[in-house]
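A single protein chain has been omitted from the complex, and every remaining protein chain is retained in its original position.
Let's look at chain A:
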């Protein structure tokens, strides 16, 4: 080899390096660059074949990433395991070039089968190192005939791989950055329910993401270059609100946004989010990013709810368990004069009438078990110090797991209703009073009439007794709202009027069955007739008889029925006397009037020494009684 030859080789290799450097500077695609590296090195060394093997993550295998002179199914496909004995493992472990002029005579390592299949006879490997000494892979040139690589060939390969390392490193890093930026871009652009846009230090829009377009309506082309105040409402622009926000963000790092904003179509959207200051590593302000969510619907619902809670006449409040208030509506504040702070906790009790406080707290104690609160108490009105009755109701608010998180309650002014109810009670009492007075007037008219028509004391006696029975039952009826009327109460009322008491000769046997007010009057008159007869002729006349009244409720086809058995035993009935002179009215009452008016089934049987009367009447509702023959 002449000196000129050597100079020619060096010049060609210098050119190869220069060409490669040139190519790499103009291309950002790693695969293209590696391919060109293989092409140039194979050409420079005259081997026709070259390849780049990339050490895979974990170091378990090598990937044939680029090559020249190989079958198409080799490049980008073949992976070579890093076995102990391969030439590749050997080269990487040595960390310096390895050559094999003829693999048939090679004893240091085995050559992979695919290379033999491809007719490889000689090879030279040189590791490619990234800055910092990290192994990237191998540069390998192969020949299909025995090839003794000269020292200057090896030195050239070392130089070549030393140039490749940093160039590969640059592209790997650029790719990684591009991938991460791409991921970031895809992520940000897929967020369409958040409006995101970026402005420069002067708050001029530089980046307008799809979410911003979705929320505000402007496209990126329309928005970029305009001020960030583009999305502010006219009022906010006038008061300089956008400027206040960016100033706060520049000062504090970020500032919250909770305001109505303006869409391109003029509609308002309510945005919740933040504006954040952007700074470069040197701390210099580079702009602002605004990220906000369109919460218009929720805001409307909140506003409606608030309007409702503050607009209804009820005093509204929120509470934890046992009346531990956490919020009061303005109505409570204006009614009681308490501040919201004073009402919190149990402070609201101060506005409750002292006599009612125990009852209220008792209601709260039971609210959990009952699943609600419903009570009435008086609340002091600040305007005049009057205590007005309020009905207070509350229902628990539960979380998804069903646990009570708080109580939502209202207090409604029921003073007027209570007064009306009180007035009504007075009126009812007055009406009952007048009815009873009327009865006494009727009685005196009867007496006066008797005085005119002549003395018939028997008439007067009976008539007065019946009117008295009627009068007594009015008394019971007037209280029936508060005191349900029961059968034993009716019986005792009649027996008491006759001076008779339960004991050995009078037995009452049955549960305190409640009698509907519309049944009471007629039934009481019937019982009065039975009691009066017993007093005069039967078990209560003092001649040794026994009265037993036994009753029970039976379930019938048409509803519950009350069956009353009135039995008088051991009575001395005087056949000569026959029925009592006035028994006509009493028997008609029992045998006709009770069936007609109450739908009762009655039997009345007077034996030699006993009386059996059964009254079987429907308790539930006015029953269909047989029509009376006229």
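Here, a residue touches a chain if its C-beta (ideal position, glycine included) is under 8 Å from a C-beta of that chain, and two chains touch if they have at least 3 such contacts; residues count from 1.
Assume contacts and distances are computed from a predicted model.
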item: Undepicted complex member, UniProt protein name, chosen from "Branched-chain amino acid ABC transporter permease", "Cell shape-determining protein MreC", "Response regulator" or "Binding-protein-dependent transport system inner membrane protein"; value: "Response regulator"
item: Among A:204, A:414 or A:593, the residue in touch with the chain that has been omitted; value: A:593
item: Selected from A:244, A:518 or A:552 as touching the chain missing from the view; value: A:518
item: Residues belonging to chain A that touch the chain removed from view; value: 449, 452-453, 516-519, 522, 588-589, 592-593, 596-599, 622-625, 627-628, 630
